[in-house]
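A single protein chain has been omitted from the complex, and every remaining protein chain is retained in its original position.
Up next, chain A:
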Amino acid sequence: MPLNVLVLHYKNCLVTYLCLRSLMVVKHASRDRSIFIEKLLVLLRDGRKLLGLLRSFDQFANVVLEGACERVIVGDLYCDIPLGLYVIRGENVVIIGELDLEKEELPSRMNPVSEDEIKRAQKAEREATDLKGSMRKRMEFLDFD
């Protein structure tokens, strides 16, 4: 679609449009002369981290991600779970971040694991926080201030 048509369509949110459009810029890799589009990180309100290629957006920050995967992080373990083509409603979006390809995406201390293992680690973490929560509730009557 030509740029001028898109500008008219988004005339009320031109700045948002230009911001998000710059995240879609196709860059040339200097070394092997191939073209690639940057991957983006979308943070959601429920704490989920989705990575993917930005294919569409609008003034409400509704987003279409192609080749999306969810990066689940539990302590020093992480796993990328593939999801496919995702349409995200804007109200759930916190941040859309551009990942710098020159830099490491994650600290070196982090270890990739399989989907099953990360799900087990997530469950263990959830149970630990639930236990902490229930213990705190039981102690509340003691009025510790």
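Going forward, contacts are C-beta pairs under 8 Å (C-beta built on N, C-alpha and C of every residue); 3 or more make two chains touch, one makes a residue touch a chain; residues count from 1.
To be clear about the criterion, contacts and distances are computed from a predicted model.
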Hidden chain of the complex, named as in its UniProt record, picked from "Sm-like protein LSM2", "EF-hand domain-containing protein", "AP complex subunit sigma" or "ubiquitinyl hydrolase 1": "Sm-like protein LSM2"
Residue numbers in chain A that touch the chain omitted from display: 12-16, 18-20, 22-23, 41, 43, 45, 47, 49, 59, 61, 71, 73, 90-91, 93-101, 103-107, 110
